[in-house]
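Structure provided below as structure tokens; questions to follow.
Of the protein chains in this complex, all but one are displayed in their positions.
Chain nomenclature is as follows: A, B and C, assigned in order of appearance, with residue numbering initiated at 1 for each chain independently.
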Amino acid sequence: MDVREKVGRRGARLFKDGMLVNLGIGMPTSLSNYIPEGIKLHFQTENGAIGFGPSPEKGYENPYLTNAGANPLTILPGGCYFDSATSFGLIRGGHVDATVLGVLEVDEKGNLANYMVPGKLVPGMGGAMDLATGSKMVVVVTEHCDRNGNPKILKQCRLPLTAKESVDWILSELALIEVTKDGLVLREIAPNTTIEEVQAKTEAALVIPGEGVKLMEY
Amino acid sequence: MDVREKVGRRGARLFKDGMLVNLGIGMPTSLSNYIPEGIKLHFQTENGAIGFGPSPEKGYENPYLTNAGANPLTILPGGCYFDSATSFGLIRGGHVDATVLGVLEVDEKGNLANYMVPGKLVPGMGGAMDLATGSKMVVVVTEHCDRNGNPKILKQCRLPLTAKESVDWILSELALIEVTKDGLVLREIAPNTTIEEVQAKTEAALVIPGEGVKLMEY
Amino acid sequence: MAKIITADEAAAMVSDGDTILVGGFLAVGSPEAICDALVSSNVKNLTLICNDTGWPDRGVGKLIMNKQFKKVIASHLGTNKETGRQMSEGELEVELNPQGTLIERIRAGGVGLGGFYTPTGVGTPVAEGKEIRVINGREMLLEMPLRGKFAFIKGFVGDKHGNLRYQATGRNFNPEIALAADIVIAEVDHLVDFMDPDDVVTPGVLVDYIVRRDI
Partner (left out) sequence: MAKIITADEAAAMVSDGDTILVGGFLAVGSPEAICDALVSSNVKNLTLICNDTGWPDRGVGKLIMNKQFKKVIASHLGTNKETGRQMSEGELEVELNPQGTLIERIRAGGVGLGGFYTPTGVGTPVAEGKEIRVINGREMLLEMPLRGKFAFIKGFVGDKHGNLRYQATGRNFNPEIALAADIVIAEVDHLVDFMDPDDVVTPGVLVDYIVRRDI
């Protein structure tokens, strides 16, 4: 299992039946491959649809039906379309039950930074700020450290924020961490690691809960 | 011709082809009977339709298609329905070209009062405040004096206002008056009256324009 | 999938003191079966958010006649004299809003906005106690969002996924109300398996329960 599969399998089990879910582009999308049986989710794309299905076969694309990355979609029975004001009304109004986002940095207060690096070209935040601010549950999925081995889970974000105090769960190939008022609570660790290794690779202090840290299942 | 027909005939000639128009209940509705040939208007009802036609024949009413007074309507080809947020978005956003309203009082600043009398039961303003505030052109149609012969066109409204400085035209059975920054300009008088009589029945001072006062045509 | 229930089951969820939003304009587009069930359940001290108080024998007016409200937030009461009587005798608190402001406050509550500035009501009794601010050279009032515990709405056609479509002027307050409550219950005239996704007005994910009229 690579990082995407590990994160995808564990992340998908955070959902409950009937949830309205928005998955960011990249690693977050991988969760959709591992939805447990008996769990039916409604997927939203912020450009204006709920209930989309798999990618269409080649030759059957509808140029008017795409996801937020302009890739062709299909729609399932029971799905619906709406305009952008309604779409972000759903997002900001708390009607989206769960959003899964990638990050550059996340910190112990649940701050997240994923849209700009000062000095580099800023492509824009798109819908990320609204999704991180408005969704009932915000899940961050990420490799535990960056390419240089430095922690991405910090005491305090250094990059400009995408949203303030909004993350509920942080999921990496090493750990599942819950963001609480008392700090980052380590809920689960991967089978191939230790609490000490996870803490060593995390800048913020991890809280070990009284009921113990579980072994992550996939 | 009674007052309604006089006001209806002259008022209908204030419209230009293609205008989106909202007519209040009562005397304002009478304008729709006298739209000149060649002038096509779009009528809005604030409960959510544009392009309604005459009342349906008995037995052909649709319980879901009514005007703001809950009376049955028909819809013409080219008409459309929408929700109340859109309806008042059109009204407040300046997309309604003309609104015709009845009044209790109107004054030389274009203030209007038509929804409450202190001490009496207040039925509520409904859509009147939005219509008077948002429409591009606000026309007040009224009997020139109240039942006791007292002026309704005042220096300053005494009743609580429906909207501030929003009236463009005042039309009665005696006169057509334009509300301008320089005061109430008397544009037309009815054939059976004089400038002196109109002024005597009007509390606010009337401005007589340099180009003269026209005789009202029906 | 929206759960299909009876009108009585819908009414039984409501407790004394709850705030309810009800769709409809002079009872056109109001959920009549749910209103009847609320009268039967006799739940009391409710706060109502609705365009108007209907007629004595139609829409939320039936609950007015049964004295089930302690407070009403509406734009118009003229078609139900009992509302006026309760108000003038101090039995009922009434807050009147311009209709466009009322629907926009409900929308703000539903889409997560903290309030908005509108020119409607400036210089009128509606402005009393509200912040006034000049924006782009025009005086504006600050109006705050509205929400409730229950939304009772009325669709013409619903599908098993909860998607709704309205007919003609029966749409009115229903789509915004569906966004502004914790629990949304839709009464529908007709229930179908599913509809064209471009035809949906209220997304099914907003609707928790459906009450059928067609059985």
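One rule holds for everything that comes next: a residue touches a chain if its C-beta (ideal position, glycine included) is under 8 Å from a C-beta of that chain, and two chains touch if they have at least 3 such contacts.
Every value quoted in this text rests on a predicted model; they were computed, and no experiment measured them.
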item: Chains in view touching the one left out; value: A, B, C
item: Options A:23, A:75 or A:140, residue touching the unrepresented chain; value: A:75
item: Touching the absent chain when the full complex is considered, from C:7, C:140 or C:188; value: C:140
item: Sole contact to the chain not displayed, among A:18, A:102, A:160 or A:183; value: A:160
item: Given B:12, B:31 or B:75, the one touching the chain that is not displayed; value: B:75
item: Absent chain, residues of subunit C that touch it; value: 104, 108, 111-119, 133, 135-136, 138, 140, 144-145, 165-168, 197-199
item: Residues of subunit A in contact with the chain not shown; value: 45-49, 62-66, 68-70, 73, 75, 81-85, 88-89, 91-92, 111, 116, 121-130, 133-134, 160-165
item: Interface with the unshown chain - residue positions in subunit B; value: 18, 20, 42, 49-51, 75, 77-82, 85-86, 88-95, 134
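Methods note: only the chains that are shown with their structure count from here on.
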item: Minimum number of chain-to-chain touching steps separating subunit A from subunit B; value: 2
item: Gap in Å, rounded to a whole number, between the CA centres of subunit B and subunit A; value: 55
item: Subunit B and subunit C, separation of their C-alpha mean positions in angstrom; value: 29
item: Inter-centroid spacing, subunit C versus subunit A (mean Cα positions, whole Å); value: 35
item: Multi-partner residues of subunit C (each touching 2 or more other chains); value: 107
item: Multi-partner residues of subunit B (at least 2 other chains); value: none
